[in-house]
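Can you keep this structure in mind? I'll have questions shortly.
Presenting chain A:
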Amino acid sequence: MDIVFQRPESMTGEQMHYCPGCTHGIIHRLVGEAIDDLDIREQTIGIASVGCSVFAYDYFNCDMQQASHGRAPAVATGIKRVLPDKMVFAYQGDGDLASIGMAEIVHAAARSENITVIFVNNAIYGMTSGQMAPTTLIGQKTTTTPRGRTVSEAGYPIKMCELLATLDGVTYLERVSSHDAKHILQAKRAIKKAFEIQQGGKGFAMVEVLSTCSVNWGMTPIESMDWLADNMIPYYPLGVFKDVSVEEGV
Partner candidate 1 sequence: MARKLMRGNDALAEAAILAGCKAFFGYPITPQNEIPAYMADQLPLRGGVYLQAESEVSAINMVYGAAGAGARVMTSSSSPGISLKQEGISYIAAAELPCVIVNVMRCGPGLGGIHPSQGDYFQAVKGGGHGDYKLIVLAPGSVQEMADLTILAFDLADKWRNPVMILADGILGQMMEPVVFEEDLKINQVEKPWATTGAIGRKPNIINTLDIVPESLEQKNIALLTKYDEIRKQEVRWQEIHTEDADLILVAYGTSARVARSAMEEARKKGLKVGLFRPISLYPFPEGEISRLASSKTEFLTIEMSSGQMVEDVRLAVNGKCPVHFTNRLGGMVPTVEDILEKIEEIYEGSDH
Partner candidate 2 sequence: MSEIIVAGFGGQGVLLLGQLIAYGGMLEDKEVTWFPAYGPEQRGGTCNCSVVVSKEEIGSPVVSKPTSVIAMNTPSIERFENDIVPHGLLVYNSSLSEIKSDRSDLRIIAVPANEIADKLGSSRVANMVLLGAFIEATGIVESTSIEASLKIVISERNHHLIPLNMQALKEGRAYQ
């Protein structure tokens, strides 16, 4: 019998703890496939952050470090600076990257650290059970915005790709989505490219992947996919926000 589909070598067989309807598992797999495709598993050191993806060190079959909340880009910097020939990626959620870790991501980007960042944006704090995130949409209900997020109380959601695109140090920024097969294929291409940019020594690359949190959004898995497409994509438009890798000849 021919094998037509199997787990990437860059992933362990550990059963994931993610909730039904959450796309972390899909995004993990895309990262694993990209590492397999580039045959860099033995050269790669990943960084798990704090949030739902905190256990990522159990799922990726490569060397891993688990960082404190928001500091994954600093930990990645520490590793990459002493092991410049290795591949280093950070996997962070929106609370981790866009709130408590804002300084770390901005400065890693400004320094053009030669690392790959996978930024998973599901517009909510999942692990701590559904609080407002820096990316929570206006009007979105969370446990800490029970009547919906208002501008007067909590200001505006932060668009990380647009923000980081202003920095000269950034090589590649793309926002993709994980809500359907077509978009997942595009996400795979973007993630692979972000690793290739690091492999070419071309500097900082980040892929923002729009994701779901059906449990904390209070929806079924299917409803949450639709909600992502209908509500998140209009506010967080998909596409390439910066790519200077081409000019440099990737």
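Just so we're on the same page, a contact is a pair of C-beta atoms (placed from the backbone, for glycine too) under 8 Å apart; a residue touches a chain by one contact, two chains touch by 3 or more; residues count from 1.
As a selection rule, all candidates are chains of the complex that A comes from, given by their letters.
Quick caveat, the model's predicted, so the values are computed rather than measured.
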Touch-positive candidate for chain A in this complex, from 1 or 2: 1
Chain A residues touching candidate 1 - in the complex, by the definition given at the top: 41-45, 47-48, 54-55, 57, 60-68, 71, 74-83, 86, 103-104, 106-107
